[in-house]
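Left out: one protein chain. Kept in place: all the others.
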Amino acid sequence: MVDAKQTVTEIVARADALYHDLEFGAVKRWKETHPGGKVIGCLPTYAPRELAHAAGMLPVYLRGAGDQVEIIRGDAYFQSYICQLPRGMIELALSGRLDSFDGFLFPAICDVIRNLSGIWQLHFPDKLARYLDIPQNFDVEVGGRFYAEELRRLLTDFEQLSGQKVSDDALRHSIGVYNTHRRVIQNLMDLRSEKPWLVPADETYLVLRAGDVLPVEEHIEMIKQYLQSVVELERPMRDHSRVVVSGAFCEQPPLGLIRTLERAGCYIVWDDMTISARFIAGDVSTSGDPCVALARAFIEQGVESASVYSCKKKKGSELCETVRKAGAQGVIFAAPSFCDPALLDQPMLQTALDQESIPWTAFKYAENLGQFQVIREQAGTFSDSIRLWGA
Amino acid sequence: MRVFTGIDLGSTTTKAVMLDENGDILGRGITNSRSNYDLAAAIAKAEARTSARFVLLGRELATTEDAAALDRFLPRLQIELRRRQHLQRLEVLREICAEECQHPRVARIREELERRVDQIVSQLVAAEARPGPLAIITKEAKGSDFFRDRASSDYSRLAEKAADVEVGFDDLMSIFDKAIIRVENTELKEGFEELILQALLDLGSRFDETTLARYRAAVQRTLAIELIDGGVIGTGYGRQRLPFPKESIRSEILCHGLGAHHQFPNTRTVLDIGGQDTKAIQVDGVGIVTSFQMNDRCAAGCGRYLGYIADEMNLGLHELGPIALQSERTVKISSTCTVFAGAELRDHLSSGQRQEDILAGLHRAIILRAMSLLARSGGIDDEFTFTGGVANNPAAVKALRQLVQENYGDRVLNISPNSIYTGALGAALFCRRAAEDRAAA
Partner (left out) sequence: MDNVDKEPSMLKQKEMIGAHFDRLAEAPAQGKKVVYTFVPGNLTELLLSFDVLPVYPEINALQSAMRKRSGDFISEAERIGHSEDVCTYVKCDIGMKRSGNIGPTGKPIPKPDLLLLSYTGCFTFLKWFELLREEYDCPVVLLHTPYQADGEITPSMREYMVRQIRSEVIPALEKLTGRAYDEDRLRECLELSRQAEDDMVHVLESAQNRPSPIDAYFGGVFYIGPMFTAFRGTKAAVDYYAMLKQEVDARIARGEGPITPDGPMGPEKYRLVVEGPPNWTHFREFWRMFSEEGAVVVASTYTKVGGVFDFGFRHDPNDPLGTLADYCMGCYTNRSLPQRVEMLASYAKKFSADGILVNSVKSCNSFSAGQLVILREVEKRTGIAGGFIETDLVDARYFSAANVKNRIESYLQMIEQKRSGKTEEVRA
């Protein structure tokens, strides 16, 4: 019991330190222990980290500068109506914090990230800056084929950067490792929806975010240990409502905001904040052509998101399904200001929820938001209303 | 003597600068901008002419008097002149107030209202009527020089005393509020010559006969100098509304660049934070603008934003900076959006943050916005000149110094005590240059 408590404390403390370290000490340490090893910085949301892993590289998800770094240079690059994340990225880069990175990957999630890849190409020509188109056509023979080709092209770039030829077996092995990763994450998510009082939102969030920067094998161990220990804790169950948080798949809400929601009485039983680690539901096949397998999985097992064209007849049906599966009572739409995909998605998702009589509330944030009072009140009222008068 | 005038029609104040043929500054004038831009321009220009006369008078006196004597005499004369102008305006105020009392809206209490308003104005006149000791006058001079500001604070103080159930404070103030706009739009009957001669008379008893005679002679010689209008160039936010031909209008960006160059010839980067907008300007070695950036439609980071904050905190605009300077722990402010400023402010206050720490954070936030405009325009080169109303705010200057040091290293930061006149100065310089070009052609 004491041991479990201590283990949890230590894990969370480590995750917290990684989260707050925008000097990326963990990356530097990895490079020290992996001489010649290359690090690739990945923007949200759809980085096929398996490819980097197979090439012996360390893939690291980057999510702007959070609320710790004052943006001075970054603001000079973007107009006031562009979201916060790219400003943070520029700030990190120009302040030398990304010097230990050897390349950058910009998955196709919106026009801002897309153009950020171009800024990188213009500004940092000596480093790999790769945009990765994701298929919006969901026929395996059409979109799947194209995406597999794109993945192969990316793999070639990674091979060149790392100086390491990647065999199909190596890539299949990496896919296997990430399958394990996805499974342990799913276990954690399951526990959250079953017993959210055991795994508070901010803890879960930190533990998952540690996977942004840790080698995947280490992260798997971290989650496993956390899960093992946390179930032994006696944490009181509170009279909270159960909510799903949607819209935060790219620019992240500050940690204080996540804490605020739970303190205001909302157990977050599902969220898309860390969706970049689990955008494929279930395992990717480890047989056959590994690039085809990854492409196929993206098309057939991809999670619904504002950045992917919804070919389902009814937009929002997947969100309703998520709410049901997670046993949530309502949805909190938390989207970054000026996030076109998330904000344009909202009215459709809200209509779908309305039709199923699922209550929701909505607010906007920026990664450097400093004040949570209004949101605390809003979330508190929402929580009360669905607990006391909800269905 | 040919003179060249530049007028900067800003959103809150209108400034004029007058140059002589050699390009030296003769006079400066400032007044509240108002709905009637022509008039604001005319008044600022007249003020600049008045101040030019004093510069010329100083030059005349310098031929016969030593510096100490000049210091004794000139400021007093200037203050007397101002007092005379004030008295004249108060008389105009009295007339217009009486007219406003005839409005049917106040028919019920007309006679009593008339009586009390007149009484208040009489008290204002009495207070101005006798020349005060110099000490008091200089203290006063530190406050606002605008008739509206001074009259309105005195009037409202007296109106509070004069109000009762029969004639309320609001009744008394409504008369004033209506009247003051008309007063500001009325040009004074007596001109500079009459006023200065009267002012000289007022001071007569303070100097001996022979000294006074020399002073009078100098005044007469000054009055004899004809100020020939060599041209006027307008600039500033309201320049489109000036009744000037197109070629007599210059963008304020160019004027600020040239004005800053004139004030500090080594200037390469200019930051101007005015009421309505913020500008980051790069100039070359002769004061020509090579690139610039302005804030977007959002008022965040402009002087106007500080105005909102002052209102929100129930403070005077000029108090903000000094209070913020007392801070030892700057609060991080994430939003410089005027719309959210109020909410965020209340949020911080309610969470127990100290007023000075919040204000320090707000000043830093404004300067951060300016830093990004500066970066967009090409960075901060040595030397760096800060102009506009916000350059008078010590907390803003402190934040700027710090951020410049952190991001660009050592830079000479210039702030002119006359920084508010930078745009008008640039316009006057353009005016003189245009005359040169015409002459050359």
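Order of writing sets the labels: A and B. Residues in every chain begin at 1.
We adopt the following convention: a residue touches a chain if its C-beta (ideal position, glycine included) is under 8 Å from a C-beta of that chain, and two chains touch if they have at least 3 such contacts.
Bear in mind the structure is a predicted one, so any value in this text is a computation, not a measurement.
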Among A:Glu10, A:Glu23 or A:Asp133, residue touching the chain not depicted: A:Asp133
Touching residue (missing chain; options B:Ile180, B:Val219 or B:Val289): B:Val289
Contact residue for the chain not shown (choose from A:Glu149, A:Glu217, A:Glu300 or A:Glu321): A:Glu149
Chain B, residues in touch with the chain not shown (by the definition above): 237, 240, 250-254, 277, 284-286, 288-294, 296-297, 376
Missing-chain contacts mapped onto chain A: 76-79, 81-82, 86, 108-112, 114-119, 121-123, 130-131, 133, 135-137, 139, 141-143, 145-146, 149-150, 153, 306-307, 309-311, 315, 337-341, 343-348, 350-351, 364
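The rule is short, and it goes like this: only the chains that are shown with their structure count from here on.
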Complex contacts: residues of chain B adjacent to chain A: 296, 298, 300, 332-334, 343-344, 347-348, 350-351, 368-369, 371-376, 403, 407
Residues on chain A engaged by chain B in the complex (per definition of touch): 67, 70-76, 79-80, 366, 368-371, 373-374
